[in-house]
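One protein chain omitted, others in place.
The block that comes next holds subunit A.
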Amino acid sequence: MTTPRKPATDKSAMACDRSSDLVAYLYGEATPAEIASFERHLQTCPVCRAELEGLQTVRTALQSWEMDAVAPRLQLVIRPTVWQAWREFFALLPMWGRLATGAAAIVLVLSLANLRLTVGPQGVSLSTGWLNGVELAQAPRPSAPAPTVPDSLPRQTGTSPAADDPAFQQAVTRLVAEALATQPQARDAELEARINALLDARLKQQRAELVRLVNQLNREQRLQLAAWIRESEPRSSPDLLDLVSTFPVAEGGDE
């Protein structure tokens, strides 16, 4: 290939060194001041005039090659991700379609959460699978018959810590509601820990209450209560067995 700086009219460009002005003038990209300056130069420089004429001829020749090919209509196959496809689908839906899709999504989430809607004589109630699981784990029922106690004693003495206690159930319900608002993995562990703490506190309270009540019993009643505790409580409250040892009459009794 020939070197770029050896055109047919070498001496013109090299002599004038105005090739940049010439190109800008040729393509109409010179400023008015540059145009005026270059046109004044052309009047006195026959070499540049010839150069300009030659390049204009080349431009005319270039334009003789008309566009003789038809641009194709490109078909780009772009595979969207699942999320992108969902977004595009959602964007195409009318408003009612979006609302229906949103409602369906909520129903799906609620069904995954094992939500139960119960309509009965006591009204409408909602529960989830998590709440049911907690109740089953934390509230076992004693299988042995409850001992006979005087009517003067409160009935809740022989029941499990969670049963028939509105305040406790309310606290557990609140815990579950808070837990539902957190992430599932952290929720289960935290929920279990907090309910256990609640149970322990409740147990201590009941234990103190029980000691107070035991002090009001006669010897026979105390023996009967100790026997019942030994038989029924190991499944749910092993700690309660320790309490028996504190009964004055149980030590060295019939057991």
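Observations on the model:
FYI, a residue touches a chain if its C-beta (ideal position, glycine included) is under 8 Å from a C-beta of that chain, and two chains touch if they have at least 3 such contacts; residues count from 1.
Keep this in mind: contacts and distances are computed from a predicted model.
Within the choices "Aspartate carbamoyltransferase", "Sugar ABC transporter substrate-binding protein", "RNA polymerase sigma factor, sigma-70 family" or "V-type ATP synthase subunit I", the name that UniProt assigns to the complex's undisplayed chain is "RNA polymerase sigma factor, sigma-70 family".
Touch with the chain omitted from the figure is made, among A:19, A:101 or A:224, by A:19.
Within the full complex, the residue among A:44, A:63, A:111 or A:218 touching the omitted chain is A:63.
Although one chain is not displayed, its contacts with subunit A can still be listed: residues 1-2, 4-5, 7-9, 13, 19-20, 22-24, 27, 29, 54-55, 57-69, 71-74, 76, 78, 80, 83-84, 87-88, 91.
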